Every structure is written in structure tokens, then in C-alpha cells.
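A single protein chain has been omitted from the complex, and every remaining protein chain is retained in its original position.
In this document, chain identifiers A and B correspond to the written order of the chains, with residue numbering beginning at 1 in each.
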Amino acid sequence: MSTVIPHPTASTATEATQARIEGYNFAYLDEQTKRMIRRAILKAVAVPGYQVPFGSREMPLPYGWGTGGIQVTAAVIGPDDTLKVIDQGADDTTNAVNIRRFFAKTAGVATTDRTVDASIIQTRHRIPETPLTEDQILVYQVPIPEPLRQLEPRESETRKMHALEEYGVMHVSLYEDIAKFGRITRSYNYPVRVNGRYVMAPSPIPKFDNPKMDRMPALQLFGAGREKRIYAVPPYTEVKSLDFEDHPFEVETWEENCALCGAGDSYLDEVIVDDQGTKMYVCSDSDYCRERREAGHVGDGGPNSGGPQ
Amino acid sequence: MSARDPLLQVRGLTHRYGRQVGCRDVSFDLHPGEVLGIVGESGSGKTTLLKCVSGQMQPSEGEVAYRTRDIGTVDVYGMTEARRRMLMRTDWGIVYQNARDGLRMKVSAGANVGERLMAIGERNYGHIRNEAVDWLERVEMDIGRIDDLPGTFSGGMQQRLQIARNLVTKPRLVFMDEPTSGLDVSVQARLLDLIRGLVGSLGIACVVVTHDLGVVRLLSHRLMVMKGGRVVEQGLTDQVLDDPQHPYTQLLVSSILPV
């Protein structure tokens, strides 16, 4: 009962460049398609936060599982790149493993778990805790690119609302939260305004990660395959979470620290360890947690370690 | 340009639906604080006219010009859609016959009133809330129900909510399409009274479309009578109602009970 299993992390070293499979173009997509996607990316970078329609291809991965992110990654990746793929912040969740395998197989590029070693990071639902640099690209997998979708289901109408900057309805929904619950209750996919112009869905990252988007040195690219949209936040661009002056945007906080590395500044996963619902908290970002432990940081080991509560 | 110039100028306005004519060659001026009633039976073209005049439907021919607060008189259909929509949600108001067309049914009364403020950049929840409370009071609604959905209110209360939602940005011009039809007579009377009070005290110009002569007698300064898409008679409300010249107006006046 007292064993604490180390944090879920896969191999720590950069894997050797693997041999590509035969019969497919580099990174699966044909060059013409990549050019089409790159054009969409360039347009997206030129108009931060604007959703650029693109001729999304059918990928050998189900829609909703990262087809947009994969296409964006495939369009920007080169043989010298080092790829990291995370899902829920971790490198070893099945979907992350699957996508990493896909690129190892079709592009033969080096892959890594280490945030600092990656030149491209494809992510679902998190931004790494380690600050990113100008030399990195963060590619988000996006299920619903339209931040106004839940308020207005019609594409024809939401396009007009963006064009005319009619975003009052977005604040109406935040107003309703406060009127009903006394605070803004959106906890993930929290809408942001990019460069003072477009309201944008940050993808379902927890709002905890929203501040990291603001003036991030790395290029942020967003791909929505099923919805056939690409959008971007260029380096050092302002990204502001929507709020009210008297109900400012706030991020999640925990009273606990990570049970493994003791971090008090990272996003925590709640892990239920027994039938009585006993909980422990560990870093969602598996690489960050490992780096800290390697640097000698230790957590209290969780509820079964007998450590301090 | 002075305060005495017309707020709204309509010239030669015609609208066709295919070969069907909705309204034909209508012209009028509307001055600040003035209330214009447009009466006629259904199919007379009055709703078509209202839609064209209020920026909701581009007429086949003719002009609609509006004197803005900042950049003088502008052609309503000549400006960009962005500007027109901005005008419509700030300096104008539209009260629909069916509250469902004018309210956001899935959000609370307070959010309905606050929406326009948020649309023009108000970002203080407390201010928005206070304004909403204030306006609900002014339209004589129970402020205890500020967080209730519009669907839970009676028809008369929904119309009051529509009015509050429109007036919160202090518009200078409000269009009303049959604002009291479908309501009980006693509810109608109280609502008309409220509208008259608000319009008068705030100096709002209004175009009111109705088939009910009682409504125009109570609200409007001037009156236009429409039939078959044309204006058949117009003048001061009392004058038209007390001494109708056109046979159709005579028929209308004689067929209703005195208010």
C-alpha cells in the first residue's frame, strides 16, 4: 500500500531518428496539400485569431482526434525537426503516443518528451509549464474552432459577427454566469481576444493555461480538421481572456502541491487512489514534473506515503 | 444642420416582392421627439415600410437618410453594414410585435437589458447590473425577477422588457411594430401609458405601426394612413381622426369604438 509509483513518463532521452515507411510522402501529405495548408497558415499568422478555412484532408485518424493538428504539423515539419506530442499534458497518453508514432513512421523525425528539446510541440488540452521560446512552434488540436458556436450555431451568422466585431453576446454569456453563480464559471476553452481584434477559442485548454498564450515567444498554430479551419497567434501577440473589470479573469489554484515533485505552480491532475475516494494531486505536465524531480525536488508522496497533509 | 432638421428623411420609398408591390412611393420626415403613427389593415404595406425604414430590408427604390449624432445626415443603405448595425443597436431601437423576435429568450431579463451596453464595450458587471435594475424599474417590472428568463414573463411584461432592452442605450429613434397587439385590453392600456410617458420624458422620436387607431390616438403626433401600399392620407393625428378626408380613412374611423 505504501508504494508510490513514479510519475507516468515514457523514455527520457530523445529517441533516435527512425526509418520512414515506404510508399508515402514525407509526413504523409503530398506536397501540394502541404503548400495549401502553409498558405492557410500564412494567412492565419497575418490575421491573428482569424479562422482561415482550408481544404482539410481526410486523415487516417478519426475526426476529433487531432486531424487538424496533424495536418498543421505535417505542413510545417522538416527532417531536422524534433517533435513532442502531448495529450492532457502527458507524452504517454494513448492518443499522444499514436500521433507521435504516426510522425515517426511517416516523417522519420526525431521525437522527444523534453519540452526544451522539441522544435514542434503538438498538444491536446494543455500548454507545457516550461516557457516556450522563439525557436519553437506549438500546434494545438482544436475540436470546435468557433468561440461563438454555443451561442450561435450558424456558421453564416458567426462569420458575420466576427467580421463586424459583434461580440456583445460573448459577454452576455459571461454576465449570465455571474448572475447565476456569482462568478464566471467557464473553466476551459475560456474565450480570448487576440491582438485586440478577433475573439478566439483557445481550444479546450484549462483557463490556467490562458495567460501563457499572451505574448508567448513561440508561434502558436491551431488546426481544426473536421471543421476545416486554421488559426494562429504569432509570437509576442497580445492574448487577453475576456472578463469584466469587477470580475477579472482568474486561474485555478490548488491548496495542494504536486505529490511527486512538490510543485505549487503547475496544473494538477487529481488522482483517486482507493475506493474511499482518497485523492492525490500530481502535475499534469509529465515532463515538467520529471525535470523537477531530477533537479532534486520532492513532493509529500501523496496520501499513502504518510507525509504531511 | 440644426436641431430642427429632420432626424429621419424618407424619399420615394418603394419596395416590391417580385411583381408584388409592398409599398409605393412613400415620403416623410420625422423630427426629433416626434411620434409618427402608420395605420392600415394587414397587407396595406405598413410592415414592409417599417422594415425598409428601420434598416432591416433594403427597399427596391428610394432613400432613407438619418441624421447621426456625429457625422451628419447619412444614407442608411449607403453606409457599411457594420456601421448600420452599430447604429441600429445604439441610436435606434426596434420593438417587435412578437417579443421572441426582439428578445434573447435563452438569457435572463438582466442580460437582455445589458446586452446593448456590452455590445458597445461596457465591461463593468456592476454598472451593467445597476443599469438593468434601473431600466426594469422604469418600465415598472419587478426587479426581483432580473435573473429570470423572458419565457417566464407574461406577454405584457415581455414587451416592457423589449422596451427596456432598447432604451438602455438612450436611442433617439425607436421603431415599434404593433407593440400592443395580442395583449389584453387592460394590459394594453397600461403599456401604452408607459410608452407615452417614456417617449415623452426622454424625447424619443418614434415610428409606430399598428392596425389599432386607439394606439395612434394615444401615442402619435402625426398619422399616415396606408392602403394597397400607398399613403392615402396624412396629417396631425387629431385632424385625421376627427375629420378624415379619404373614404378609406372614413371607413376606418367609423368602424372603431371611440377611445
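In this text, contacts are C-beta pairs under 8 Å (C-beta built on N, C-alpha and C of every residue); 3 or more make two chains touch, one makes a residue touch a chain.
In the analysis below, contacts and distances are computed from a predicted model.
Protein name for the hidden chain, per its UniProt entry and selected from "Carbon-phosphorus lyase complex subunit PhnI", "ABC transporter ATP-binding protein", "Cell division topological specificity factor" or "Thiosulfate oxidation carrier protein SoxY": "Carbon-phosphorus lyase complex subunit PhnI". Remark: the omitted chain is touched by one listed residue; of A:Arg126, A:Arg193, A:His247 or A:Arg292 this is A:Arg126.
Considering A:Asp117, A:Glu165, A:Asp214 or A:Asp269, the position touching the chain not shown turns out to be A:Asp269 (whole complex). Across the interface with the omitted chain, subunit A contributes residues 1, 3-5, 7-8, 10, 24, 28, 30, 53-60, 62-65, 67, 87-89, 92-98, 101, 124-126, 143, 153-156, 181-183, 185, 187-189, 204-208, 226, 228-229, 252, 254-255, 267-271, 273, 277, 280, 284, 302, 304.
Simple rule for what comes next: only the chains that are shown with their structure count from here on.
The mean-CA centres of subunit A and subunit B are about 48 angstrom from one another, to the nearest whole unit. The touching residues of subunit B, when paired with subunit A in their complex, are 81-82, 85, 89, 104, 107-108, 110-111, 114-116, 118-120, 123-126, 128-129, 146-147.
Per the touch definition, subunit A reaches subunit B in the complex via residues 163-169, 171-173, 175-176, 178-180, 243-247.
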